[in-house]
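What follows is a structure written as structure tokens; I'll ask about it next.
Removed from the display is one protein chain of the complex; every other protein chain stays in position.
We call the chains A, B, C, D and E, going by the order they appear; numbering starts again at 1 in every chain.
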Amino acid sequence: MDYHPKKLLTIVCEAVLEAPLTRDIQRLGAQGYTVIDARGGGHYGVKRAAWSFDRNIRVEVICDAEVADAIATHVAACYAPDYGLVLYVGDVGVMRPGLF
Amino acid sequence: MDYHPKKLLTIVCEAVLEAPLTRDIQRLGAQGYTVIDARGGGHYGVKRAAWSFDRNIRVEVICDAEVADAIATHVAACYAPDYGLVLYVGDVGVMRPGLF
Amino acid sequence: MDYHPKKLLTIVCEAVLEAPLTRDIQRLGAQGYTVIDARGGGHYGVKRAAWSFDRNIRVEVICDAEVADAIATHVAACYAPDYGLVLYVGDVGVMRPGLF
Amino acid sequence: MPLDPVVLFFLLGLGAGLARSDLKLPAALYESLSVFLLIAIGLKGGVALAKLASPVIVLQVGAVVALGVALTILAFALLRFKLARADAASIAAHYGSVSVVTFAVGTSFLARQGIAYEPQLTLFLAVMEMPALIVGVMLARVGGGQRVAWGRLAHEVLLGKSVVLLAGGLLIGWIAGESGIKSLSPLYFDLFKPVLSLFLLEMGLITASRLGELRRSGLFIGAFALLVPLLFSLLGLGVASLLGLSAGGAFLLAVLAASSSYIAAPAAMRIAVPEANPALSLAASLGLTFPFNLLAGIPLYWAVTCYFWGA
Amino acid sequence: MPLDPVVLFFLLGLGAGLARSDLKLPAALYESLSVFLLIAIGLKGGVALAKLASPVIVLQVGAVVALGVALTILAFALLRFKLARADAASIAAHYGSVSVVTFAVGTSFLARQGIAYEPQLTLFLAVMEMPALIVGVMLARVGGGQRVAWGRLAHEVLLGKSVVLLAGGLLIGWIAGESGIKSLSPLYFDLFKPVLSLFLLEMGLITASRLGELRRSGLFIGAFALLVPLLFSLLGLGVASLLGLSAGGAFLLAVLAASSSYIAAPAAMRIAVPEANPALSLAASLGLTFPFNLLAGIPLYWAVTCYFWGA
Partner (left out) sequence: MPLDPVVLFFLLGLGAGLARSDLKLPAALYESLSVFLLIAIGLKGGVALAKLASPVIVLQVGAVVALGVALTILAFALLRFKLARADAASIAAHYGSVSVVTFAVGTSFLARQGIAYEPQLTLFLAVMEMPALIVGVMLARVGGGQRVAWGRLAHEVLLGKSVVLLAGGLLIGWIAGESGIKSLSPLYFDLFKPVLSLFLLEMGLITASRLGELRRSGLFIGAFALLVPLLFSLLGLGVASLLGLSAGGAFLLAVLAASSSYIAAPAAMRIAVPEANPALSLAASLGLTFPFNLLAGIPLYWAVTCYFWGA
């Protein structure tokens, strides 16, 4: 099997950011994204996911390194100052590189 | 801590594939799998997870490289042509290699 | 973009462990954690997530290698013998290393 | 007669969806309501059957199954003018099968006017869901090299959620009878219509999310989705007259014939005929036929029924 | 008069939360119940409006919107003594807006005593939710360099879940009228109060989870959250007297004025004024003002209303 190297960028943040964030991600060049409901704890307290305002999402994007950088830079500038969020990047291999 | 290298294979696809896909995964040699409900967007439009037919799943398998290859090859041949799906593979370390 | 290397530690286990495990994770030095509901199959049968006792969680922690080792060692000693669980560690890059 | 308020809920959902409101009902609510509706419809039919069942019903069930098969093949023949085999077969399966919610709105329509119908109509609903799915897969696979896991397909179709709940409800209603079911009626009977209203709100939202795909699916599909229900309702009335049904029963059989599946069929076709494009069948079945039946079809079919039955 | 049992459910949730019980209602239940409450309140108001609407209501709606705007500005002015512009504007938006659940408990309070109120109060509830949010964002941005996506904000505020469901319910109730809605009443009317009790159980749990943040938010916020409702209820009564409302209607307008949003406002402010600290506004609105209104405010506002209206 031949895997092509891509970046896997993951963002965990408040659920309220789902609409603007996924809009931005696509605008910055990603071909897709996956969203999962999450709860968690960090510097800004615990999110129990008991009601609408107390919920995290976990957004995952597979993309090229440049797109990942663009998203990370944008998130750092626009969202990180005001929202509790976590962003990390890892390496993965995909089969059909043209899709991402 | 001593970690043993394994592959982490992740598939994001339509929820309707849950039963056949997890069956295939185990048949091809994986010792286990984890499934999570997801939504997302890609080349085939947006999945909002609002109703049964509009939902993705995210399947995760930790396994040896050969098993990962077997699953990836099978998915590429049997599911990728007809279903919107994403498959990627990464490297992880586990503690008890015998389990996978 | 400059990413700082961190460990991404993931644990998949029975939902009943959520409270003690997240407590332990923070006690051992992690600055945060993310929890997601999951189902799955492994050596101890299938968890369909149909009711409270038949559910997995997937806990994710970004942290330094030492903290990851501490958590992994603790989980191996305290939980692995009695609970069906899976733990794996991978490498990721983060933007703001001070947060983790 | 003014619009049934449950239809107003559908329009509310449709409007909110088209205006891109952030209104979204939890998926668990949608699934819970559909479980409720299926059981409630089944129970009601079972109780009525327990009182009124006659051996002739067995014959009628056979006729109704034949109707479902015929509608599927007819739809397939029409669709083949323009579409590839797989797509034609998949869409045909949707239209040969039935929509539980359209049926429920039809019963609500009759109830508002105090018109009775034969209890076996619920049984017809249950038996008409499946055959079209199997015929659809056969049509897709005729002459094709691909093997079909018929056993698994039959299992999935026969033990799918809606068949189990409808048939289970029928059976429980039949066994327990009217007096036995009485203690359950505050939920399953008294709340049926308001729960249907909530469900239709959600259906409106879902329909709105499918309308966008209509543009891409083309004029042929659009015409099919609006004209075939008219044709099929007439065929339904024809069979109803052969079976000697009352006006209420004939109307509901017309509704069943005209309605198209958007739950069981999409799931079954996605697995059994994966090369068919699901966006096409859902745009037609959910985006056009479902709202058409709700808003225009049901009153129309009733008018036609009245004309022929002299009701 | 003894405590309304729905308030006991709130106390149960609050107690369980403070004692760190593992009691947790599923998020989907919480969301389903809130959908239900919004529709039910809307329907009830719509049915009443269909019977009683008069052209003077248009004027009243204008006055009530003006009240909402005025309350927001007043709250902002008070908060600016101690807080930064963004925080003051965000909290002001919460208090200029309204709480649907507090309103519902208010109507339940009246119902227990058999006291009527004008149907347009439901309309007031619907129209008072939004203006404060827009004013809040304007206050945060006045003189600021940051651009606001007004179009998107207006869209979000006008087509938010609660406005759509309340206004949709009103419309459906209005169109269908009392007789049309009858078949829906076993759910939306008969079950209103018990469903409210379940919802308040959850609200108690949520409130308990917010109380911890109160310590960090300081005395000023605490005093604001407890005193401003008193002040605002009086302003609400003042406007009610200008509009010539009955005692029941005046009381509910006082409740609306005194209540603070904890659903629409937090979501809108988080996006439009992200630099405001959401923990601050939620601690005040959800942790203090909401329970205060439930437990002490509602009987108090009624006592004051009786004093002035001679009821």
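Things to note:
Definition applied: contacts are C-beta pairs under 8 Å (C-beta built on N, C-alpha and C of every residue); 3 or more make two chains touch, one makes a residue touch a chain.
Bear in mind that the values here come from a model prediction, so they are computed numbers and not experimental data.
In terms of the touch definition stated at the top, the absent chain reaches C, D, E within the entire complex. Listed residues E:90, E:107, E:197 or E:233: the one in touch with the omitted chain is E:197.
Annotation: of D:27, D:67, D:89 or D:256, D:27 touches the absent chain (contact as defined above).
For subunit D, the list of residues touching the undisplayed chain reads 26-28, 31-32, 35-36, 39, 155-156, 159-161, 164-165, 168, 171-172, 175-176, 180-181, 183-188. In the full complex, subunit E contacts the hidden chain through residues 2-3, 5-6, 8-9, 12, 15-16, 19-29, 108, 111-112, 186, 190-191, 193-195, 197-198, 201. The chain not shown here touches subunit C at positions 14, 16, 20, 44-45, 48-55, 79, 81-83.
As a convention for this text, only the chains that are shown with their structure count from here on.
Looking at subunit B and subunit C, the chains in contact with each of them are A. Between subunit D and subunit E, two chains of identical sequence, the interface residue sets overlap only in part, with shared numbers making up under half of the total.
Remark: subunit A and subunit B have CA centroids separated by 19 Å (rounded to whole angstrom). Averaged C-alpha coordinates give centres for subunit C and subunit D that are 45 Å from one another. Residue numbers of subunit E whose C-beta contacts span two or more other chains: 27, 31. The multi-chain contact residues of subunit B, meaning those touching 2 or more other chains, are 36-37, 90-91.
Applying the touch definition to all chain combinations yields A-B, A-C, A-E, B-C, B-D, D-E.
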